[in-house]
Structures are given as C-alpha cells and as structure tokens.
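What follows is one structure encoded as structure tokens, with my remarks underneath.
For this depiction, one protein chain was excluded, whereas all remaining protein chains were kept in their positions.
Moving on to chain A:
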Amino acid sequence: MSPAIDLNKVTKRFGKKVAVQELSLRVERGTSMALLGRNGAGKTTTLSMLLGVSSPTEGRLSVLGGKPTDAKVRDRLGAMMQEVSVIERLRVEETIELVRKYYDKPLPLRTLLDWSGLTPHAKLMTQGLSGGQKRRLSFALALAGDPELLFLDEPTVGMDIESRQRFWETIEQLKARGKTLILTTHHMDEAERIADRVVVIDEGILKADGTLDEIRRLNRVRTMTFTAGPDVTPERLRALIGGAETAWDGRRVRLTAADTDRLLRTLIRDGADISDIEISAGGLEQALQTIWSRERKGETA
C-alpha cells in the first residue's frame, strides 16, 4: 500500500525566503505523527502543500498515493487549518450538513455534533460562535467525510479544558480505528499523548525524526528531585555537586544536570541524608530545547 504521505526533496520558497528546504518524509498509514518546530519553522507551509492548497517550488509529493488536488484523494482526507474560518449566515448544523454533501461517505450529523461538543449550539448562526466554538466547528467539518488521513494544524488553540479533553478523546478513538494523523502543536503534552512518531523541523530543514521515545532520549539533561535532610545545606550541596543548577522548595530540592547519575553517586558516597529520590529524563519539551541549544552551538543532530 502506498504511504499516507510521501515528500521527496520538497522545497517551498516565497520570493527569496525559503520556508521549506529539501524536505523528504514518508509516513505510513495508521501512523500518528507530530510535526514540531518553532514559530515560522515551516510546519503550516508543509501542511498546505500536502493539502494541495499551495504547490512546492521544487520536489515531489504524494498523498494517499495520489495528488492532493485530486478529488478522489480529497474525499479521503480532512483538515483543520491554523486559521479558522466559518461562513456567515448559516447555522452550525446547516454548515455541517453542507460540508457532508461534499463527501461520498460522510459521518452522521449527530456524530459530528457530538464529537465536536456542538450539539447544544447546533441551531446557532456561525458568526455568533466564540473563537473556541468556531475551532470546534472546524473540527466537525474536518471529520465530515470520515477521513482516513487527518491534518491538524494547532487544533486546540483557544479551546477550553473540557473541549480539549473531548477533542483528544475523539482523536484517540480515531487513532484506534487506524486513521493517519498529522499534527502540529506547540503543546508538547498533546504531542506526547498521541504521537507515535515525532518529526522536528527548523527553518524548513529536518532536524530530528524518530519515535516518541527516540526523540525524548535526545535530551541529555535529567531532573533529579529529592528531600534534603537537616544537615544538607545549600552550601554543602554546592560543594559536592559543583555548578549543577538547583532549586529549593522548602526541603525539596530540584536539580537539573546532564550527569545526574554521577552526582547521585557522589551524594551517596558522601553520606548525605537525602530521600525520596526521583530522576526523570524530561519530556519532549526538554528534548526540543536540547535540539535548539545544539543548533545554537552549530552541532548537527
């Protein structure tokens, strides 16, 4: 079976500005991929090309084995764009009904209203919706055709806690049903929740690509937290561990360093009275920070 998306040395320029540079990427069906990167990294530009809204300056790409501009391909994909937009003077349910008609095998209106949490607002005119409600409507519209492949460009911006919760529950259900998800987000907890694969780009260039765990492990910095006994003073600790960064919260100490293993051994050898020790590798957020700091030092990933 052809991959869900396949980019082959895709470059996109806006005048002199290179938004995406020779990006090659292949995502198999059923994968949930998070495309991460700082503002202006080229995430939305990449998605626009995959959606057939703009075309690459150079390189080739295919979506579900075809061209994204092909109506047959479009029938099988859904998209939530970064800018939400609704059409005025239609009710929520009328808008969903209209968009359902674009697809061969649409999901029932009731399901779409339910998944987007818009059932109570079905009769409202779209121009009267709040920002978060508009985004939920755009979610319902993205799902209208029961897509195999779903593009989500910062989907939860402006959603309240409950909507966000419902949103990710729905996404998890879709993932369980074997849908392919391509997500961009600046909330690393969201990426950690659903991504099997993480792709990091910066200035349009691929910086890292791997499973969620592989990317997390790029992070060399660990956080060690422990409770210090009365004889462990900040001065004594500093004498033992040198320049590692520490933060005190009452007797609870949080220490951030690349070599927490060595520091822990030092503390134990010294007989320091520490308890409740926790060491965590940190999440995606720290991993991305590691990637950015390497960038600054000019290292390659």
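Quick note on the criterion: a contact is a pair of C-beta atoms (placed from the backbone, for glycine too) under 8 Å apart; a residue touches a chain by one contact, two chains touch by 3 or more; residues count from 1.
In this section, contacts and distances are computed from a predicted model.
Set against the options "ABC transporter permease", "Aldehyde oxidase", "NADP oxidoreductase" or "Nitrate reductase beta subunit", the UniProt name belonging to the omitted chain is "ABC transporter permease". Touch with the chain that is not drawn comes from one residue among A:I87, A:A239, A:A258 or A:I277, which is A:I87.
Contact with the chain that does not appear here is found for just one residue of A:K17, A:K101 or A:K123, A:K101.
Shown as candidates are A:M1, A:A71, A:I161 or A:A176; the residue that touches the absent chain is A:A71.
The chain not shown here touches chain A at positions 48, 51-55, 71-72, 74-75, 77-79, 81, 83-90, 94, 97-99, 101-104, 138, 141, 145, 151.
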